[in-house]
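What follows is part of the complex, with its chains left where they were.
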């Protein structure tokens, strides 16, 4: 193993997912996992899939010196701790929203004030399909928001290949699992209240719109619904292009953007049960499924994009970006291909 | 009890729901339930919630003479059998799509050829919120499609009160439960494949668009997703009005249309866990929940509408319409208010 790695904030859901990925990664040696609330407990005590590990959570007060530090802390913590993180590690990959946006103005439009705005221009967005070249050698990397990631992956080829200009009307209707709410929980997240819902939880004004605007240059009408699953984000993008678009144009755009991408699968109507992207088909994997259908009667293009919010939408994206940053094989540690059949993921 | 009633096609899901409602209805005496495949079995053999009943399925070959016949047969059967149905009953309520549309041209645009097109103009759409006055005394009633019903109830006040004219762009993103697929089942409906999905099953071209177009006079961009529940349909309507719309305008429109409606509840952001419409809150009931939110940045209005597809979207609507047709108290037999908490309904 070539690199040492640590996870700050390892008892939460995305922290646990990082621990799982690093534990099985051929190039990383996991040397520290911090958790204030679970200090001294084994990581398997909190994450039952890691019971084979003898690693114990340590205090976040003393950070081990590592090659790569992954921060899975709540929004606002990384900007406060960034100097400590960068002292401890050559490369910092942050999974919060703290360094995703490029300018202070953007940040303050959607979040509260930023305490280290000068770092915004220096951080790199972790999505390799969007930003691979800038990730090589990056030392501060910001893993994208899950709903933004699903949406960007769905729409990116349309912008890269000139199908859309940015002036079009786009509605993005997202369906997400309960892990998006994190491990904390509350009345709305309790099993009896949360199970079986189709619940509008961010009807308008979801912060992930900011990332989409930043990278695609388009305003989207964005609505998020909670549905019955724990993992997964599915974005249905209803797009109204200005002129006619053919199936050939679409296949050209999507193949052009994604045919060499190791983590994007085009799934567009090939028959069988799984004809379009579905989150349960990618649960546990770093894969995104992307597909589309034309609705000529309404001059509409419908794009479907499905990811595991904990993986491609968070921890998997972070590890993928670290692989790129360090020049490791991109798929290293991310080989799991998912299960069939599987229930609510 | 004042009227006799029968159910043709009583072993399927909507047929079973009709049996449940008629069994508990203060004004109807259920005298016949037909099923070819389950002939001579008790209705409780097929529907475990009806085990207390001694009624047995009889052959559809001999129809009892009743006041009201409810037909829960597959699309195409009622148009073939309509003379027999009308010979047997003064009032026929059909739950299939056979008599929902007004003209042969509309029907043939969305379905195959109609064998009795002359009856289309005489049938009445069963949704009282839309068509109450024509239902009184009607003798051929067509219960609406579940997804169309959810959508129409969500948008109707905007048309009734002039907020929309019909030229606006409207995206309707629907999430539905597995009972929409009926009792037959197939590989895609088997539990291991169907459970936990967010599956685009009608990306474009869903036939319920026809009903929406007919009654609201607007083309909608319609996409249906299967999600994890057995009962329920939730329509999220993304609407782009031409001019500015205020919250006051919306409350005026929705209250104006629905404040006296016994089966529509406005649910628009009052705090707590259940701030917007949710199908699980109405499971088993004939209630529709309708709510909305403004998205000024995108000049968008988001409308949420949730129903039980088996009830307000099918059997409940049918019984409600029969109540109206016969001058019975509208809520008779439809008093169940739902459960809290409840899981995936």
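Residue numbering begins at 1 within each chain, and the chains themselves are lettered A and B in the order written.
Operating definition for what follows: a contact is a pair of C-beta atoms (placed from the backbone, for glycine too) under 8 Å apart; a residue touches a chain by one contact, two chains touch by 3 or more.
These figures come from a predicted structure and were not determined experimentally.
Summary of assembly composition: all chains derive from one sequence, 2 are present in place, and the complete complex in the structure file consists of 4 copies.
Here, only the chains that are shown with their structure count from here on.
Its C-alpha atoms fitted onto chain B, chain A is found rotated by 180°, rounded in steps of 5. One inter-chain figure worth recording: chain A and chain B are separated by 38 Å, centre to centre, where each centre is the mean of the chain's CA atoms.
Against chain B, in their complex, chain A makes its touches with residues 169, 171, 173, 175, 187-188, 192-193, 195-200, 203-205, 219-221, 223, 225, 227-229, 232, 234, 236, 238, 240, 273, 275-280, 293-295, 297-298, 300, 302, 304, 306, 341-345.
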